[in-house]
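Removed from the display is one protein chain of the complex; every other protein chain stays in position.
A and B label the chains in the order they appear, each numbered from 1.
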Amino acid sequence: MISLDPPPLLSVDHLRKYFPTARRSFLNRDAAPRLLHAVDDVSFTLEAGESVGLVGESGCGKSTLVRLLTRLLDPTSGEIRFEGREIGAIAAPKFARHPLRSQLQLVFQDPHDSLNPRHTAFDSIAAPLKQLGGFQASPLLTARIEELAELVGLPAALLSRFPHQLSGGQKARVGIARAIALHPKLLILDEPTSALDVSVQAVILHLLQDLQARLGMSYLFVSHDLNVVRLLCDRIIVMYLGQIIEMGPTDAIFDNPRHPYTQALIAAIPDPGTPPQPLQLQGEPRSPIDPDPQVCRLYGRCPHGVEACTTTTPHLEPMGPDHVAACHRADVLNPAQLR
Amino acid sequence: MTLSLRHTRYVIGENAITFGAFLLFLGFVLLAIFGDAIAPYDPLASNASLALNPPSAQHWFGTDALGRDILSRVLVATRLDLGIAIAAVAASFVAGSALGVLAGYWGGWVDAIAGRVIDTIMAFPLFVLAMGIMAALGNSVENIIYATAIINLPLYARVIRSEVLVIKTAGYIEAAKLSGNTDVQIMLRYLFPNALPVMMVHISLNMGWAILNAAGLSFIGLGVQPPTPEWGIMVAEGATYIISGEWWLAMFPGLMLMIAVLCFNLLGDGLRDLVDPRKRT
Partner (left out) sequence: MTVASIPKTQLLNIENLAVEFRTRSGIVKALDQVSFSVAAGETVGLVGESGSGKSVLSLAILGILDAAAQITAGTIAFEGDNLLTMPRSQLRAKRGTGIAMIFQNPRVALNPIRRIGQQLRDVLIAHGGLTKAQCQTRALELLTQVRIPDPHQRINAYPYELSGGMCQRVMIALALAGRPKVLIADEPTTGLDVTTQAAVMELIRDLGREGQMGTILITHDLDLAAQYCDRILVMHAGHIVETAPTRLILTQPRHPYTAKLLAATPDPHKRLDELTPIAGHLPDLRGTLPPCRFQSRCDRAIPDCDRAPLKRQAIAPDHTVACWHPLPLSSGVES
């Protein structure tokens, strides 16, 4: 398709990452290695200024996808385009010094683990500025770091502290300051609040909203908790076992989820106003190692499975404006009709 | 790395044993520097008329078979023994760390090759290997250092490799990549410094061991040659006289050797806390 519009900020096309599960036996070199399909044929786009949530359980491939997108890991196949430029093919170690490195940054899940215990808060924020921003140790650098600290609400007096001398919320702020130090266009947030108390979580979520308004960044907010993602995102992508199974505007996903897995995720959110809803998924997820390409990956756990689910894998089909889901029974499972 | 004076004082003051070990270490360093100056006699001057005198007011540690003052010889030997140990440990620390960091971080064929080299060294009884290296290279102080460094290499390489395997999975290593650090920068600025606290314990223990090793080589006649004062040779020379009752010949250099090894063994935990910012409050 030829379009005159500017390319999307991020466009991901048939992205795959397979991990060999064991080294090949040297006695039997012909045996095909068993592959773990961590990310399996994922395609989506993210526009400038947009906030997209990426939701799924542990093991669904969202961490791998994050590492592919931030170019810490090389994909098996597929394309990652950033402002129209293909960056998926650049080897991860080379990308460390790529001009686009500063444009694509990540806020880590564990604010403690992601700070070097030997670096003060100042050193941690200074690292990208020195490496990629061309700053030398100078009053200019100090001024920039103090400006960043103020932006994320970190008292300047704390800049000389080591991570173990900071609280969880303060460490989260250091991690955010480091990630936004070079004004990235895309900030990927990998469960940025899951290690924090609710009281601090609210502060950090407000901070992220505020920063987006001020700096005009795009967010890819990755989390297992739909309830938190909902607060910041315009659009939500739901992943299950390496694949996108539903994608759409936040309201549509919440009010009219069409995939049984999305429905289960929403039902699992504790809602103090209502009694717990009966559990919708049974058993354990299927193995991500060499999955059967013919079978829907939710089959077996899904309460609505039919025979068709074992013969052809469902593909993403339009369900509404900008809303797609991959389920053979999506028509039947329209929650508006079920209610 | 910044070592604040306050932190040093805190680490030393926190634990009586660490404090004692630091004092002892300071004593050894001073002896190594000023041993020549404070020795009451020339350590090489023999005097047959004074041979095998027991400890007395003139000769606190007695005299040896050639009438040389044992106290002077023990004091002067400190520089050589400490020097060999420090040089050997430094060499194996640098080479072993480089090998270990590379193997741990890159893995793959680098790890495989480094691993096999280390396995090969480890396959020999280490002291016998040191003897072989000495026999091949010849008797000299430098060669004792090389031999001691080579047999200690596997320890450093293995310890730092396993540390690096753990540290490289930490989030801050990924963060460092996002900040634009290249692999070499990550190894030098992130992996190595964070493995350092654990290494300090090994360095300290290894120092004691290196002193024993150097003394041991000299004891069996490889390495430092008489009449150079060295604790190992002195113990070797004195050993024959123990049966005939002249115990002081071997006893005093042996005691120095023991105290030096003990000092380094006790020093380890203190050194680790010194280089670990997490211990600062």
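The rule is simple: a residue touches a chain if its C-beta (ideal position, glycine included) is under 8 Å from a C-beta of that chain, and two chains touch if they have at least 3 such contacts.
This is a predicted model, so every value here is computed, not measured.
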| field | Shown chains that the omitted chain touches within the full complex | value | A
| task | Could you tell me which of A:Glu86, A:Asp197 or A:Asp292 touches the chain that is not displayed? | result | A:Asp197
| Hidden partner chain, residues of chain A it touches | 57-58, 167-169, 197-203, 205-206, 209, 224-228, 230-232, 254, 264-273, 275-276, 279, 281, 283-285
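Just so it is clear, only the chains that are shown with their structure count from here on.
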| query | How far is the middle of chain A from the middle of chain B, if each middle is the mean of its Cα atoms, in Å? | reply | 50
| said: Per the contact definition, I'd like the list of chain B residues that touch chain A in the complex. | reply: 1, 170-172, 174-183, 185, 190, 193-194, 277-278, 280
| task | Write out the stretch or stretches of chain A touching chain B in their complex. | result | 67, 70, 72, 92-93, 96-97, 101-102, 105-106, 108-110, 113-119, 124, 127-128, 131-132, 162, 164, 175, 178-179
